[in-house]
Structure formats: structure tokens, C-alpha cells
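For this view, one protein chain was removed and the others were kept in their places.
Letters A and B mark the chains as written, and numbering starts fresh at 1 in each.
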Amino acid sequence: MLLQQLINGLTLGGVYALIALGYTMVYGILELINFAHGEIYMLGAYLGIIFLAFFTAAGLTATSLPIALFLTVLLTIIFCSAYGFAMEKTAYKPLRNAPRLSPLISAIGVSIFLQNYVMLTQGATDKVFPYKFSSAGFQFLNVNMTYLQAIIIAVSALLMLLLHLFIQKTRIGKAMRATAQDKTMASLVGINVDIIISATFVIGAGLAAVAGIMVAAYYGLVNYYIGYIAGIKAFTAAVLGGIGSIPGAMLGGIVLGLVESIGAAYISSEYKDAYAFIILIIILLIKPSGILGKTAEEKV
Amino acid sequence: MLKLSSVHTSYGPIKALRGIDIEVYKGEIVCLIGSNGAGKTTTLMTISGILKPEAGDILFKDEPIKDTSPHIIVKKGICHVPEGRRIFPRLTIMENIEMGAYSEVRTQKSELRNNLERVFALFPILKERAKQMGGTLSGGEQQMLAIGRALMSNPELLLLDEPSLGLAPIMVSRIFKTIKEINNEGVTVLLVEQNAKAALKLSNRGYVLENGAIKLHGRGGDLLHNEEVKKAYLGE
Partner (left out) sequence: MKGNRLIVIPLFAALLLLPFKGIQAAVIMFITVSAGLMLISFLRKYRIPEGFNKIKAGLQIITENSSIKNSIIPLMMIAFLVSPIFLKDYYLDVLIISGIYILLALGLNIIVGFAGLLNLGFAAYYAIGAYAYAIANTKFGLGFWPSLPLSAMFAAIAGLIVAVPALRLRGDYLAIVTLGFGEIVRLVLNNWDSLTNGPNGITEIAPPSLFGFSLGKLQHYYYIVFVFVLLSVFIIRRVELSRIGRAWKAIRENEIAASSTGINATKYKLYAFIFGTFWAGIAGILFAAKMRFVSPESFTFMESVLMLSMVILGGIGNIYGVVAGAFILALLPEVLRGVHDYRMLILGIGLVLLMLFRPQGLWGGHYRRNKKCSS
């Protein structure tokens, strides 16, 4: 029973971690809580369904499922990244030197806009994922793990590993870290800070897109308001791990996923959504810098 | 090579530069001295594009750069080592140095390696600590890292803002020697220094800045013997 919950929690946690990375990367560079990031995840879920339905109608799913799935994921990532890019350029970039309240409210505006945009274009009713993954799985330490769960955990882990390598080893990744630490100095060594910021939004959106598709496939249903609650939870995960810290977001996501599924099984499933908020509040009050975060430098 | 004509720069309501004319010719070392708050740092920041001048013109190799972004100005060949160390504290020393060569994507690998060798020869401590985080270095070591980082970018014009700040006397003379060496290799230098005597000795020409305006300018040696300069900046 407990082990089963661990598997469920890990699946959920991987998804939270993928979304949390977007929050933490943007916060690391701009000190902005990108409130609309959860909506990108929601867009990812919808786009995944839309593209897969398109390929199904075109007959591609029937003839070769892997290609259809691959194209769906690819297109979804591209489109979500484009949304992330557009969001930054229109709603945040002009406010870069404004008081902190302004971009946060602008972000709330974007969030409301995107929710209603999807509701108006796609309808207010639940959307069904057009392909049903088999509920078959394998025995693993006496518990059942479906193939889809295994895929979700593996994909999350792989993406996190790739991101880690990208940030640590590549030229752009190093430039991102440099920009997060000192934007002026970064521009003085020749880094185009605007492009780095755009890249941050694009990568974060791409990860959220994958999270969105996986959740859509996992639950089989999505709705236009799933972004808000998932966004808050992923933000909690980011804060839990230490906002601005990439390993922290991964750890925070997994811890949150585990707490939620174990809490739902052993304490109360009605309050499942409240655990994230309670953890968030407790963490902020006890150690605002999070588990892996640098100690709070500015307190004001 | 670099020409500022009646440049005005403000921080909001505070006017920091009120019409500055400076000219730097190829191959020179030019120094900029002045008391605290005179506007030296502001001048360099305006040249490198961090601050936008309100009025006036800045020409680099006869090309206007006053509306160019800092990262493009770097690519054009101006490298600015700003005041304070401003190394990246959570990047390793090696990564900090690599960042110095960020805009040199087209430079040969071997040349970059030569630059690296030169930096390490100049500041062996950096080689020893290459894997350590920049923020763990002492103040003086961070200053070395900042200069080392700048040398990685093969600049045509190097803007140095108080490179000797916080360094032990022996390091100061090494830094000045290094500046001379770099200059001999063909890099033009615009140097801001509190250490006016050493700076003027090193420089071909100098400008004295006061309250956001150029008060005096002349050959380095002449300024060194100028009574006003002696009284105000050399403490004699």
C-alpha cells in the first residue's frame, strides 16, 4: 500500500518538478513569480490532445503510433515555447524596471487571459485524451506500475538530467547562470541578456508542455482551469526546494508529489489540494530559502 | 579610436555628466582621474552602453555607438572591467574566465588557449583554484579574476575602472606592468584610477574630471607636474 503510494507520488512529483523548473529558472533570472506558468502547462495538455486528435483523424495513429506521439510531443513543445516567448515579450519585458507589483499583476492578467482564451476556443467541458494507454504494467517490488507511470517517471528524470547538463556544461547554460547572478556584468562580457531571458522562458515552457501532455495522457481528461492549481503546486515545489535552485525544484517536486499521494491515502483525500498550501506556508515561515536554496540574502 | 563629444548622462534627476569631451587614439593609454563622485565610473558605463547618454555623441572607430546595446559594443571590441569586482560568485573561476571569452565564438581555439595561458601566468592563483566558486576568493583575488576575465576577450579598447582597488602594493605594480604589456600588444587602454601618480606615469595622456565635466587634460607627464593636479590629486 505504502509502496503503491510512493509510485503514484513519484509520478505526480515528476510532473510537478517539470513545471517547477520553469518557475525557478525565471525567478532565478528575473526575480519574478511567473504566475502564468501554470497556464503554459494547461496549454501543453490541450495542444497534446489537439495534435494527437489531428494525427488520429489523419490515420497516422493507427498506422504508426510512435511517430504520431513523437510529432505530437514535438509540436506541443514548439507551440508552448512560442507562447512562453510571446508572454515574456508582451507582458513582462516592458515591465523589467517597474516596481515588483507590476509584473506580478501583469502575470495574473496573462493567466486569466489564457484560461479564458482556451475556454472560449475549446469549450468549457472536459477534453478527452484521444488515445487510451493500456492499464497494463509490471510487477515491481510487489506493486503494480503501469507502463505509462514508468514512462512519466523516466521522461521526467531524463529531461531533468538533460536540463542539468545543459545548464552546467553548455555555453548558453553558463551564460544563463551568469545572467542570473549579475545581469549588468553579463552584458559587459557580451551576453545578450534579452535572448537569455527569452531562452529561459522558452525552456521552461517546453518542460511544462511535456508535463501537460503526460498529465493529459495519465488522467485522460483535462480542463481549462487545471493550470491554476497545478501552477500553485509547482510553485510550492519550487519554493520548497529553494526558489532559484534547479536541483531544488526537482527535489521539491518529488517531495510534494509524495506528500500529496501519501497524505491523500492516509490522512484525507478531500484536503489533497490543501497539503501543498500548508507545506508552502510552513516552509515560507520556517525556512523561506527552501531546502536547497541559498540563504536569504535580502530580507526587505 | 574613441571619441566622446559633449556627452550628458543622468541618473533620474541627478546629472552625473555635463558635457564631456574625451578622445582616445589607437595604441594609447589614457587615464581619467578625479575625486570621488566626479563621474569617472559613469563615463565608462556610458561608453560601454550600460547607461544611455541624454545628449552628445560617442564614436568608436568612427561609428556611433551611443544607442548600441552593451553586448554588441563588446563584440565591436570594447571591453569594460567595471568598478567593484563583479565576478560571478556562483560560477567557478574557470567558468568566470570562460565567460570573458563569451563573445569570441569565432576566435581560434589555440588563440583562446594562449589567452588562458597568459591569464594563468599572470595570476597563478587562478589556475590553482580553477574549480572553486568565484565567490570564495578574497577581494584581491577577485580583482585578479576580473582582470583575467577581461583579458580573455581580445579587446581593442580596454576600459578599466580602478583595477588596483584593494590590492596589495606589490600586486598594484604587477597590475600596472600588465596594463603596459597589454598596451604594448596593441590594446588601447582607458584607465580610471584613484592611484593618480602611478596612473599618470603610465599614461600617454590624462583627463581630470570634476563634477561631471572635464577640468584639465594633457600629456601624462605634464599633468604629473601641474600644480593644481599635484594639490588636489597627488597630495603634494
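In this text, a residue touches a chain if its C-beta (ideal position, glycine included) is under 8 Å from a C-beta of that chain, and two chains touch if they have at least 3 such contacts.
What you are looking at is a predicted structure, and each value in this text was computed from that prediction instead of being measured.
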Checklist entry - In the complete assembly, which of A:T61, A:Q115, A:Q149 or A:S245 touches the absent chain? => result A:Q115
Item to check | Absent-chain contact - pick from A:L3, A:V128, A:L162 or A:A274 | outcome: A:A274
Checklist outcome for this item: Where chain A meets the chain that is not shown, the residues are 33, 46-47, 50-51, 75, 79, 82-83, 86, 90-91, 94-95, 97-106, 108-118, 120-122, 182-184, 228, 232, 235, 239, 270-271, 273-274, 277-278, 280-281, 284-285, 288, 298-300
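One rule holds for everything that comes next: only the chains that are shown with their structure count from here on.
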Item to check | Inter-chain centre distance, chain A versus chain B - centres from mean C-alpha coordinates, in Å | outcome: 43
Next on the checklist: Applying the document's contact rule, which stretches of chain A touch chain B when the two form their complex?
Outcome noted: 171, 174-175, 177-178, 181-182, 184-193
Item to check | Touching residues (chain side chain B, partner chain A) in the complex | outcome: 48-50, 69-71, 74-75, 79-80, 82, 86-91, 95, 98-100, 102-103, 149, 153
